[in-house]
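Attaching a single structure in structure tokens format; questions to follow.
A single protein chain has been omitted; all remaining protein chains appear in their positions.
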Amino acid sequence: MSISRRRFLGWMGAAGAGFAAAGRAHAGSSPRGAANPETLGVLFDATRCIGCRKCEEACNRVNELPPPERPFHDLGVLEKRRRTDARTYTVVNRYTGIEGARGPVYRKIQCNHCLEPACASACFVRAFTKNADGSVTYDESVCVGCRYCMIACPFEIPAYEYDKAFTPRVMKCTFCHPRLVQGLLPGCVEICPAEALTFGRRRDLLRIARSRMAQSPGRYLDHIYGEFEMGGTTWLTISGVPFRAIGMREDLGTTPAPELTKGALGVVPVVAAMWPVLLTGIYAINRRRDRIAREEREAAVAAALARAEAEAKKKLAEALAKADKDKKAAVEREVKKALEEAARARTEAPAPASPEGGGETKSG
Amino acid sequence: MGEGVHSLHEFMLRTESITYILIAAALCGFVFFWRFLSERDEDRDYLGADRPGGEEEGQGGAHH
Partner (left out) sequence: MQFPKVTLERPRWTPFNIVAAIIVVVGLVITGIRFTQGLAATTRLSDYNPWGIWIGFDLLVGVALAAGGYVTSAACYLFGLKRFHTAVRPAILTGFLGYALVVLALHYDVGRPWRLPYPFLVQQGTTSLLFEVAACVALYLTVLFIEWTPAAFEWLGLKRARNLVVRLTLVLTIFGVVLSTLHQSSLGALFLIAPSKLHPLWYSPYLALFFFVSSIVAGLSMVIFEGALAHRYFHHKMDETHRREADGVALGFAKAASWVLAGYFVLKLVGVAQADAWHHLASGYGAWFLLEVVGFVLLPCFFFAVGAREKNLRIVRFTAAWAVLGIVINRFNVGLIAFNYHLPAEERYFPHWMEIGISLFIVTIGILAYKFIVRHMPILYAHPDYEPH
């Protein structure tokens, strides 16, 4: 065991004090570069790992996971490339035939407990918590099972209990958070017989890694995997062979996960604020244009009507005037006729009134 | 332990939560503000006034 219980507890205390201080320093400000300086972590040294699978066994035991298909002392499973799954929080793989390596190289896989966990950023019910000790833990009591965390994790760590119909859970290494709280070391770290796993404060681990590189020139590549990958992880790896050759991606970049989605999330309030303004504006403009068009049409129709009406009136007036004149003329004619008749009657009197004469007078 | 903001994730959790509340409030606010803004128009448009659209060809050729 590389670290004694007493020193470990001392760290925990220091870490607690550090968290509080850091909390005050960073509260309310943008957290860029504010990763908790007291974060704990584990350094995995691939040059030391002997592929004994003891860590797998310990992990299985302390986490009370179901028994494996093949016993842990069966090293035959190393023939195949394995990954974490619903019954396994950690696996050790063997990589052979690597250029420049004497014999096989082993690598342990588990959750890297990222400084900016993609899984936590992706979960829409906040099922993941980045704890103050550095561990990233999962709360099955809220998990919906959308498995977006599995899409998001760049290290392909979370696994799912697809075979459970009613209570499927996401399964992943907890950094033995419950044990850390009790002051115990992570199961895998505790058991490792080759001291391939070193537990400590992340910043100390980075120093340890560098000093190992300095002490044994040529033994290590000059790269601490996890120092910057995806914004940094608390579990770090050093190796004597290219990380690519032991199944670790070297193209992940250094952008932390929340940074990747920040832009898209930032557009949301902009759309929510400006779309209603723009769309209502467009609507109102269209409506107004319609109304003006309608009014103009109505005005045109009204003008046309007025013109037609005026003309009609004029015609009517003319017609009336003409009718009036005709009527007057007729009356005058009749009057004249009547007068003439009367005069004639007077000269021809006494004579009986002719029936035609009466009729004629009446008709006038 | 754990107070304060130690990660971008925590920071965004906070800013995003506030933003979502703001959005919800703003969307409701817009409805009422637009109402207030155009309630006195003689040609009142929507939100409890007359129907949007409907005149023009829509009405004329719509049916019968």
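Side notes on the structure shown:
Letters are used for the chains, namely A and B, taken in the order the chains are written, and counting of residues starts over at 1 for each.
Convention: a contact is a pair of C-beta atoms (placed from the backbone, for glycine too) under 8 Å apart; a residue touches a chain by one contact, two chains touch by 3 or more.
No experiment lies behind these values; they were computed from the predicted model shown.
Considering the whole complex, the hidden chain is in touch with A, B. Screening A:Cys49, A:Val77, A:Cys143 or A:Ile246 for touch with the missing chain picks out A:Cys143. Residue A:Asp85 is the one among A:Asp85, A:Glu195, A:Glu309 or A:Glu340 that touches the chain not shown. Of A:Gly41, A:Pro154, A:Gly226 or A:Gly240, it is A:Pro154 that touches the chain left out of the display.
In the full complex, chain B touches the hidden chain at residues 9, 12-13, 16-17, 19-20, 27, 31, 45-49, 51-54, 56-59, 61-64. Chain A residues in contact with the hidden partner, per the touch definition given at the top, are 83-86, 118, 120-127, 142-148, 150-152, 154, 156, 158-168, 249, 251-253, 255, 257-258, 260-261, 263-265, 267-268, 271-272, 275-276, 279-280, 282-283, 286-287, 289-290.
Operating definition for what follows: only the chains that are shown with their structure count from here on.
Chain A and chain B have centres, each the mean of its CA atoms, that are 20 Å apart. By the touch criterion stated above, chain B contacts chain A in their complex at residues 1-13, 16, 19, 22-23, 26-27, 30, 34, 38, 43, 45, 52, 55-56. By the touch criterion given at the top, residues 16, 19-20, 22-32, 34-36, 115-117, 120-121, 126, 130-132, 231, 256-259, 262, 265, 268-269, 272-273, 276-277, 280, 283-284, 287, 290-291, 294 of chain A touch chain B in their complex.
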